[in-house]
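Report on the structure given below.
With one protein chain withheld, the remaining protein chains of the complex are depicted in position.
And then subunit A:
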Amino acid sequence: MSVRLTEGAVEALFKGVEVNNPMLQLLSIRQIGAPSASPRFRLMMSDGQHSLSSVILATQLNYLIEQNLLVPNCVCLLKKIIINTLADGRHVVIVMDLEILQSAEETGGKIGNPTPCSADGKNSSPKKVSSSTSVSASPPSAAVPGTSYSSSNTAFSASGGRGRGFTGKAPVNASPMKASPMKASPMKASPMKASPMKASPMKASPMKTSPMKASPMKASPMKASPMKASPMKASPMKASPMKASPMKASPMKANSASPAKAMSIANLNPYQSKWTIRARVTNKSNIRTWSNSRGEGKLFSFEIVDESGEIKITAFNNEVDKFFSLVEQGKVYYISKATLKAANKQYTTLKHEYEMTLHANSSIVPCDDIQGVPTLNCDFVPIAELENRDKDAIIDLIGVCKSAEDVSRITTKSSREVSKRELSLIDTTGKVVTVTLWGDEAEKFDSSGQPVVAIKGARLSDFGGRSLSALFSSTVMVNPDIPEAFRLRAWYDKEGYALDSQSLTETRSSVSGSRMNWKMLSDVKSESMGHGEKADYFSCIATVVYIRKENCLYQACPSADCNKKVIDQQNGLYRCEKCNRDFPNFKYRLLLSANLADFGDNQWVTCFQETAEVLLGHSAEALGQLRDTDEDAFDEVFQKATFRTHIFKNRAKLETYNDECRVKVTVLEVLPVNHREYSRRLLSNIHKLAS
């Protein structure tokens, strides 16, 4: 071999001493980790004198193995490594970057006769090994430690050590002397002759010798393995079968990680607890309190971004107090020591597999070196494309706020009062969409000057066609400092403001919750509307085909808010039973009985004063006068009102009148037909039926 290996490097690494750019030969590769997780590879590296199996390859380098670039016997230069110390003092080397200097073919074979490095007390190794299994997650061949010595120890003990390293195959070192067995036995416990350990460890391996050791790696072995070896718990590797939940427990602690080396967010996983990340807070939520059957608490969450990706962080109870004021949106921090767990997709819109929870030991430190950390990771969707997205999708949007409604207060179904505000956003596609802001954001929003508004994590709904709603977790940015915002601003000033754009959100009328329940008149009978305990509310488009002229007006009590029919006392006075008074006058009120029809069915409905006046186009008083004075004109009013089409918002209810049960429909609101919205609805219904 023409390359010289860095002798002594293995021993140094084994002891946890950092070595700069060591040149080592790869002896064997072992895959560890749970089958479901992405693979992690544990390497056995040699410097010609010793071999170290507690070396784990960082996942971003997995491709080297998958593409067969990194094969046993090749010589590599470890350009960047991190040394983790496990709880029990063993060390695991994580290779973050390496360069292959000489291929396996060129190298020929194993250089030298390296002996496995093992910690004192081979037996101990086994234990480590087990931990190492956890290591499997992080392949640093930590396994080796311990095992190396094992050989010397009794088979068991010895093996224990070895096995660990490489779960399964070459029980690391198991055959301490050989060392070679490793290579050979990459998988499944190649029963190192010398040390039964090796072979066995892996899962099933008979292990007589060292069940423990070997197995640690894959994690599976662990169970079986006698555990003496106690596979490296330390190995945070996913597999860490080790009872010990390696991760949390993992020795990481030992490492006094200095924030100097920041990990990338994309690489965060629950199996590695010693990490530090450097990222910017993009989205900070308010403190939210809850109280349910299990108690109450408070939380706040925020999302962070770095060059590699984004992740969500939540803090509960005590941590809320600790961190809420410290964390500010837009600032960059070093964060370390938080718990990682699988992301609950229900509560987050980010794409990261995991999410973080802060705990008492978490640390957040402001960072000054913000170079490279992106400001915001937004995936803006052009408004015109919103129609193609699914309802309830979470998207990011940027646009110029053409107009904004005033803040309105709404009472929600849970009887809470919230403020809401609707803005119209337009973007370069020329389309406009309505975005609804809630709560504080609604009140704080300043729409003057047509600002560029960017929203991250808004929910798309098919309310009124297509519209967006800001969620609790959304971030609304006004005139943000990103290139898209400048582009939009320039476009808008040049041409956008003049565009007569089409809004995707149509018809605010008859909007809001239950009212938009579109039905056909035939549905009233077919769905037995109104038969339930509660009244059924629905909207429909129908044409008035007949209005009863007789008894459309009645004399009502003139006092405000009392609409009770008054009795004509015949002496010029009218008596109201409800108010218990006599009045010299009355007010006319309308009570129309009308028949509505659509293509399928017709329906008798009742219209009270307000809706009747809209239908007829005259006030009750005027009609009252007309009835007494000009019969023809009175008739004509009714004629004109017939065969007009409107949008009706109705209530259907089963009512009993003199022992008779009938479904009565009352008109709550009459609105003019918005043809565009109607057409769009029809089109979408047709498409739905056609597919």
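Going forward, contacts are C-beta pairs under 8 Å (C-beta built on N, C-alpha and C of every residue); 3 or more make two chains touch, one makes a residue touch a chain; residues count from 1.
Here is the rule we go by: contacts and distances are computed from a predicted model.
Novice: Could you check which of "Auxin-responsive protein", "Trafficking protein particle complex subunit", "Replication protein A3" or "Translation initiation factor eIF2B subunit delta" matches the UniProt name for the chain that's left out?
Specialist: "Replication protein A3"
Novice: Suppose we count only contacts with the excluded chain; which residues of subunit A make the list?
Specialist: 500, 502, 674-676, 679-680, 683, 686, 690
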